[in-house]
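Let's turn to chain A:
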Amino acid sequence: MTLLRNRHAVIGGVLVGFVTLLAVLGPWLAPFDYEAVDMEAVWAPPGGEHLMGADALGRDVLSRFLVGARVSLGVALSVLAITLVIGVTLGVVSGYVGGLVDTLVMRLADIIFAFPELILAILVAAVLGPGKLAVVVSLALVWWPGIARLTRSLVLSLKSALFVDAAITSGTPTARILLQHILPNIAAPIAVRASLGVGFIIMAEATLSFLGLGVQEPEPTWGAMIRDGIGALRTDPHLALFASLGLATVVIGFNFLGDGLRDWLDPKASSR
Partner candidate 1 sequence: MHHVSLRAATLRAVWRFAFRRVFGIVLVLFVAVVLTFGALQYVPGDPILILLGDQSGDVELEARLRAEYGLDRPLTEQFVSYLGGVLRGDFGLSFRFASTPVKDVLATGLAISPVLALVALVLSVPLGIGLGTFAARRKGTLADSLTMFVLVLGISIPNFALASFLVYLFAVRVPLLPVAGWGTPAQAVLPLVLLIVPAMVYIGRLTRTYLLEVLQEDYIRTARAKGLREHLVIYRHALRNTLVPLSTSIGIIFGGLLSGTFVVETIFNIPGLGSLAIQSVFARDYPVVMAVVLLYTLFYSLINLGVDLLYGVLDPRIRLSS
Partner candidate 2 sequence: MKALLEVRDLRVSFGATEVLDGIDFDVYEGEVLAIVGESGSGKSVTALSMMRLLGESAEITSGSLRFSGRDLLELSEDEMRKVRGREIAMIFQEPMSSLNPVYTAGFQVAEVLEEHFGYSRKAALEKARELFEMVGIPAPEERLRSYPHELSGGMRQRVMIAMAMASEPKLLVADEPTTALDVTIQAQILALMKDVRSRFGTSVLFITHDMGVVASIADRMLVMYAGQIVEEGSVESLFESPRHPYTQRLLACAPSIGERKERLSVIEGFAPSPDAYPGGCRFHPRCSEAIERCSAEPPRLVRGVRCWVAEDS
């Protein structure tokens, strides 16, 4: 079982590494300008000049695929960064200070949990207008409570730990306790949770873009490419199929990697 798990982690790592490389080098690898419309090449099949073919406007699918990877990972990292800052801050404050602040933060989290994810995203998209900002804001809104709850529970268990107790009674300033004693000890489990979340965030971004609520034209995303391609599956399947393949690969990669990381840090859960 451990061997298989490790194999999953290795496969995940390779897939994620590959896609990250594509995302970073994308603009230099792309053979065409991803926005360049070429009426001669409308729905050009894969092969030849356009390795992955072209779309309804004759834009090069490979170039859009590469830039799409960049957009997906970029959005995911932004969401992750915002989520971690808000979630960890509120979680630490909630757990360490307790009292009214704690109650308020946790009730807020409860209320957010009471809404289905996509519904909040639609509410945000309606107010902000569909676009990248709406995606980042709505996903951050949905994801911070989970991180905050995890952080809070970690802080609570640490607060009663002897070494923190000792620091508190010896009059160490609160800021120092938080930075020196609390944060380093909660970093690992939060990192695992975050890594497990990346795959789901990418999937959620793609879903919103697929529905048209996310990243807007002419910027390419895999979700929007699949939407554009699905209508043309009958005659020109390459657009939807390549984008689907890319999306599936990166989400599988992150899920495998996250599973592997969790097992590595928490061997008890490895039977799962």
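How these were chosen: all candidates are chains of the complex that A comes from, given by their letters.
Couple of notes before you dig in:
Here, a contact is a pair of C-beta atoms (placed from the backbone, for glycine too) under 8 Å apart; a residue touches a chain by one contact, two chains touch by 3 or more; residues count from 1.
What you see is a predicted model, and the numbers here were worked out from it, not measured in a lab.
Looking at chain A and the listed options 1 or 2, the chain it touches in this complex is number 1. Those residues of chain A that touch candidate 1 in the complex are listed here as 1, 4, 8, 111, 114-119, 122-123, 125-127, 129-130, 199, 203, 206-207, 210-213, 223, 226-227, 229-230, 233-234, 237, 240-241, 243-245, 247-248, 251-252, 255-256, 259, 271-272.
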